[in-house]
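Presented below is the structure to which this report refers.
The other protein chains are all here in position, but one chain of the complex has been omitted.
By letter and in written order, the chains are A, B and C; residue numbering begins at 1 in each of them.
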Amino acid sequence: MADLSLEQADIIGRVALERARAGNSQPLTVVVLDAGGHVKLARREDGSGIARFDIAHGKAWGALGMGISSRGLAARAAKMGTFFTALAAVTEGRMVPVPGGVLIRDGGNRIIGAVGISGDTSDVDEACAVAGIEAAGLAADIEER
Amino acid sequence: MADLSLEQADIIGRVALERARAGNSQPLTVVVLDAGGHVKLARREDGSGIARFDIAHGKAWGALGMGISSRGLAARAAKMGTFFTALAAVTEGRMVPVPGGVLIRDGGNRIIGAVGISGDTSDVDEACAVAGIEAAGLAADIEER
Amino acid sequence: MADLSLEQADIIGRVALERARAGNSQPLTVVVLDAGGHVKLARREDGSGIARFDIAHGKAWGALGMGISSRGLAARAAKMGTFFTALAAVTEGRMVPVPGGVLIRDGGNRIIGAVGISGDTSDVDEACAVAGIEAAGLAADIEER
Partner (left out) sequence: MADLSLEQADIIGRVALERARAGNSQPLTVVVLDAGGHVKLARREDGSGIARFDIAHGKAWGALGMGISSRGLAARAAKMGTFFTALAAVTEGRMVPVPGGVLIRDGGNRIIGAVGISGDTSDVDEACAVAGIEAAGLAADIEER
């Protein structure tokens, strides 16, 4: 029942990008937030675009904001466009409802943070996030609910 | 013909969440605003996401902003998307046009505040807000007009 | 080693304002934030000004932001005016470096949240916050460091 540690975040950020290189993906940016939505770790690969930090951050922040993976947010946004436009405004643009934002749960199923990745397709982004979280011995939650 | 009191807001916030627990809803956040759109009371249940305060606030603020429940705003937003995009901008993102923002009226039909709830489906959110308002001996206005 | 619960926040908000009434203070607003700086509870007494929520929020947020009570921030601000002007800007005005923002520590000395109060003199505001935190069985940290 501990908070997300920098040691765990380092593992997530390292393994996520190793997975990206092994899969020969586009250059990625990975952002790891704690449960309060504050940056624990960020790494932007060489060649990853200058908006990628904000996008990765928004995927992770959105997941925490609603307590659901950004894959779940994407599914809802497709049905409730007006609500998500309002959400973008009310959160001052901090939510990006596209797959690649994954909740981090500890052994007690408590949300202790989230990972956001941007740079390749959403599915690739998400797979790298999941790989990082699992390498840190934590549970990756990508459910749509 | 008095303003909304903290005593009334406390009842609203307590009963709304009791109703949520009785109905086994997702963790909610309730925000009660006075007629000027300023926080009188807020309560965020354990496990309710970090964007929930802003969303609940935006539902209540939007209702006061237009003098119509957020259910009514949702109906209009569906027909007037461009107008609501402009509203989001002009209010600096303070309006969330989705059910769950309920106007509070006193015995003289005067608007004395609004309740916003976020966390479960919009219908559940709204039902909990109505329960709280009525428990405080006030009238809940969810009309679409 | 648990997060701040709504049950604890309710006690803090109730006892802080009971203390204010017992001491016949000016109308207060109390805001309780979790460790991530997000609202768990807020209560604004009748007659408490419309800026009081933002001020109380800023005292609590500032304490969490720097990991030091807002009394400590006030002491530093007196010596480092330019830095605090920059802090106000970089945090988008979320820090209010005046006494009345008190860190909440659990039995393991971990910061699990903060209370901000505004409405009377800073010393009265702070005393009410401390009373609430201690009533919840938690430790109030007002050190200047």
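Criterion: a residue touches a chain if its C-beta (ideal position, glycine included) is under 8 Å from a C-beta of that chain, and two chains touch if they have at least 3 such contacts.
Small disclaimer: the values here were computed from a predicted structure and weren't measured.
Asker: Kindly name the visible chains that come into contact with the excluded chain.
Answerer: A, C
Asker: In the complete assembly, which of C:S5, C:Q26, C:T91 or C:S122 touches the absent chain?
Answerer: Per the contact definition at the top, the residue touching the missing chain is C:T91.
Asker: Given the contact definition stated above, which residue among C:L4, C:L17 or C:L64 touches the chain not shown here?
Answerer: Reading the full complex, the residue touching the unseen chain is C:L64.
Asker: Need a quick check: the contact residues on subunit C for the chain that isn't drawn.
Answerer: 36-37, 62, 64-68, 80, 82-83, 85-92, 94-95, 111
Asker: Quickly run down the residues of subunit A that touch the omitted chain.
Answerer: Against the missing chain, subunit A presents residues 3, 5-6, 9-10, 36, 38-46, 50, 53.
The rule we apply is simple: only the chains that are shown with their structure count from here on.
Asker: What rotation angle superposes the Cα atoms of subunit A onto subunit C, in degrees to the nearest 5?
Answerer: Going from subunit A to subunit C via C-alpha fit gives 180 degrees.
Asker: Taking the mean of the C-alpha atoms as each chain's centre, how many Å separate subunit B from subunit C?
Answerer: 26
Asker: Which positions in subunit A are in touch with at least two other chains?
Answerer: Correct list: 36-37.
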